[in-house]
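First comes the structure, then the notes that go with it.
One chain of protein is taken out of this complex; the other chains stay put.
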Amino acid sequence: MAEQKAILEVDDVTIRFGGLTALDQVSFDIREGEILGLIGPNGAGKTTCFNVMTGVYQATSGQVRFDGRPLANLKRHKITKLGIARTFQNIRLFKSMTVLENVMVGADAHSKVSFFEALFRLPRHRHTEAESLARAEYLLELVGITARHDELAANLSYGDQRRLEIARAMATGPKLLCLDEPAAGFNPAEKQRLMELIRRVRDEGYTVLLIEHDMRLVMGVTDRIVVLEFGKKIAEGAPAEIRDNPAVIAAYLGVDEEDAS
Amino acid sequence: MTALSLGDLFGSLDNFLSFTAGGLVFGAIYALIALGYTMVYGVLQLINFAHSEVFMYGTFAVAWTFVLLHGTDSVTQGLTEALPILLVALVAAMAVSAGIALLLERVAYRPLINRNAPRLIALISAIGASFALAEAMGLRDRFASWVGLDDNLAEYVSPDKARDVYSNPVTIQPEGLFDVGGYTVTDVDLVIVAAAVLMMVALDQFVRRTRFGRGIRAVAQDPESAALMGVNPTKVVRLTFLIGGLMAGAAATLYMLKIGSTRQNAGFILGVKAFTAAVMGGIGNLRGALVGGLLLGVMENWGSAVFGSQWKDVVAFVLLVLILLVRPSGLLGESLGKARA
Partner (left out) sequence: MMTLVRTLLAWIADHWDAIIDRYNALPVVSKVAISTTIALFFFALPILRPPIITTNQIDFGGVMFLVAITALIAVGLNIVIGYAGLLDLGYVGFYAVGAYTTGVLTSHHGSWPFWLVLPVAIAITMISGVLLGTPTLRVRGDYLAIVTLGFGEIIRISAKNIEWLGASAGIKDIPPPNSFGPAATPPFDPGGFFTIPHLEWDGFVPGISETRETAVLIFGVRDAIPYYWLALLALILVLIGDRLIKSSRIGRAWEATREDEDAAELMGVPTFKYKLMAFSLGAAIGGLAGAFKASSQGGFISPESFPLLLSILFVAAVIVGGSGNRWGVIVGASLVAYLPERFRGFEDYRYLVFGLALMLLAIWRPEGLLPPRRARRAKAVEAEIEALQGSDVEAVKDRG
């Protein structure tokens, strides 16, 4: 893939919790239109890195810039509106809302409909509602759970819940979609389908950040990979380079086979 | 703040000290009641709204014990003179309060816990139980007359006056012991504060060091894992209610020692205050209950000195809001299970 403009820049970010340094001067870019993999053994700081990008944590030092704009001190919902959306490692759907409603909440992120417009069913409310609905239905189709749109989210199967998380995040209209271990708990066939889905998402024009344990999935789907270990970046490059990188091999040999696979 | 400006605010330094001491005494009682809220909340995340009635039944147990052992003629006694009956009353109050607490657990909560009901509904059940218990006390003369015992038990059930104030026949006269900056510390005040602090320390050690205490902490942290590790959550919940009841009984005795009378709705406002104290200190935190109780008692007394006693409760609640804004999980944080310590 040709060199493209960086959409998100992680610039020399350090995060400390008390005495513990979770991230230590980490820098990397995510380029527009790519699928970037962020990998590393357990406790390497992947999720911390992710949380600092989405505004859950504040960096102790350093900066995260999105579209050239620093994210520090922005409210979380503002960051979403700027165009970063995420899924959760431990699924966090709105369980007692329907599948469709879950996605609609995401689609509402850019709605400007006011209380009075909604109360009096003014034109903007009706337009926006119709648009959100169409968008939600399209996304459910894309991730392949249209048939269950009227079901409560809590009643979906595990795999469908993960798919719904992706649809809900995409509904917010992000430029950058961050997936936090979307394949956790999947069997190989499901992983295969997920890989196809991630590629389709990229083809729709989204930039994707993928945090994942499963090396085969990461190697198969990403354009570039950043490797963290003990809060430090130890490698960055195309999947083939990473596969042969001695530091990465050492990092992964240092942990159990189970954790690495 | 200098002593001079304190003197200005409170009239005199003596006044300031006496308001402080009076606040500490009430704060100690709040703290003991707050324990019941804090422990149940720590283990079940439930506001045990009916805990105020657990306390109220304790106050009646104290008065009844005096009626039983002393008779109904009103006398004034010193603390040492009344001490033997008072100790019996303490045991009786703790037994009655613990009994009511266990009854609550069995009747109002157990069926809901077993069914994993939404938490709010447990609050409603608690509110219902609270109403029913307070009303039952106010209707005790009717119940007695149903079974034809109202004549025999007249001095206990006060026919036609069951909803009125019910006084301990023995008025305990406090005796000054020594002066602190112009304020005379009485034996009653000293006993109340010392007893409360002693019980809190004992309970704290119990929860920290014993096997039962470990069970309570384990369930507070993570009920499912605790169950997997062989802790019986049902027993732990029962134990929590039992301890809360025992402490409320002790608080009831101290309250009667200080105030000398009670009534069927005496629990309500004290319960609200005690819960406020628990939240202030950090709900689920035993030491927080002590700190919150004492602080609330002192602050509302200061408040009533400065703004007038009619604003006492307003001061208490405004203080609560301020504390929560600065420290959203209370002064000492929430940590029965030490999960976030």
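The chains carry the letters A and B, assigned in the order they are written, with residues numbered from 1 in each.
Here is the rule we go by: contacts are C-beta pairs under 8 Å (C-beta built on N, C-alpha and C of every residue); 3 or more make two chains touch, one makes a residue touch a chain.
All of these numbers come straight from a predicted model, not from anything done at the bench.
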Self-check item: Chain not shown: contacting residue from B:L149, B:M229 or B:V318
Solution: B:V318
Quiz item: Which is it among B:L13, B:V67, B:L102 or B:I124 that touches the chain not included here?
Solution: B:I124
Quiz item: Of B:R142, B:R214, B:R238 or B:R287, which one is in contact with the hidden chain?
Solution: B:R142
Quiz prompt | Residues in subunit B touching the chain absent from view | solution = 41, 45, 47, 107-108, 111-112, 115, 117-118, 120-125, 127-136, 139, 142, 268, 272, 275-276, 279, 283, 308, 310-311, 313-314, 316-318, 320-321, 324-325, 328-329
Quiz item: So that we can see where the missing chain sits, which residues of subunit A does it touch?
Solution: 54, 56, 75-77, 80-81, 85-86, 88, 92-97, 101, 104-106, 108-111, 113, 115, 118-121, 125, 128-129, 132, 152, 154-155, 168-169, 172
